[in-house]
Every structure is written in structure tokens, then in C-alpha cells.
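Would you mind keeping the following structure in view while I ask a few things?
All protein chains but one are shown at their positions in the complex.
Our next item is chain A:
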Amino acid sequence: MADDVFKALADPTRRRILDELVERDGQTLFEICARLVAGHGSALSRQAISQHLAVLESAGLVVTRRQGRYKFHDLNTRPLEHIVTRWLRPDGPESTP
């Protein structure tokens, strides 16, 4: 599971997708594609972005929900918390005066 998260985060396009989802949850594939083109000049096809989303989804970083006829993508930061806590010392530098 953690390996999936690292793999998902290793790609700049996937990190940009997460950046966009931080800004607003509940985006359709169309909106994600439009944001990547408008904000980052991405030349990727819809299929390519769809595949990137599938990687993020299998790592648990993106969850999809169906609402009526629509499909929306939300950010899920829980897998990141596991990564962060893995290397956190119980008494980090900040906690010592």
C-alpha cells in the first residue's frame, strides 16, 4: 500500500492533479483535464489523465464517488498521514525546548 503511494507521488502530473484537488474536491474528469491544460499547459490526452487518476485511486489518494449520473473525484490524504507518521520521532525537535 505504501509502495503504491510512493509510486503515485513520483510523477509530476499526478502531483499536479492532487494540487488541483486540494483547491477543490469533487471534480469531474473533464474539469481535471481542463485545469491541467489551463494551469499547467498539459498536453496529455484525456485517456492519459484517466490512467494517472487510476494510479492515484489505487494508492488511495483519490477516491471517486457517483452522484446520480455523475462521477466526482475527491482527494484523500489519509495515506499521506501514514507516510508522515512513519518517520516522525515521538519527541521531534519542535517539542524539545
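The rule we apply is simple: contacts are C-beta pairs under 8 Å (C-beta built on N, C-alpha and C of every residue); 3 or more make two chains touch, one makes a residue touch a chain; residues count from 1.
The criterion applied here is as follows: contacts and distances are computed from a predicted model.
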Fill in the blank from the handout: Among "NADH-quinone oxidoreductase subunit K", "Cytochrome c domain-containing protein", "VOC family protein" or "Hydrogenase accessory protein HypB", the omitted chain is listed in UniProt as "VOC family protein"
Fill in the blank from the handout: Residue positions on chain A contacting the omitted chain are 24, 27-31, 34-35, 37-39, 46, 69-72
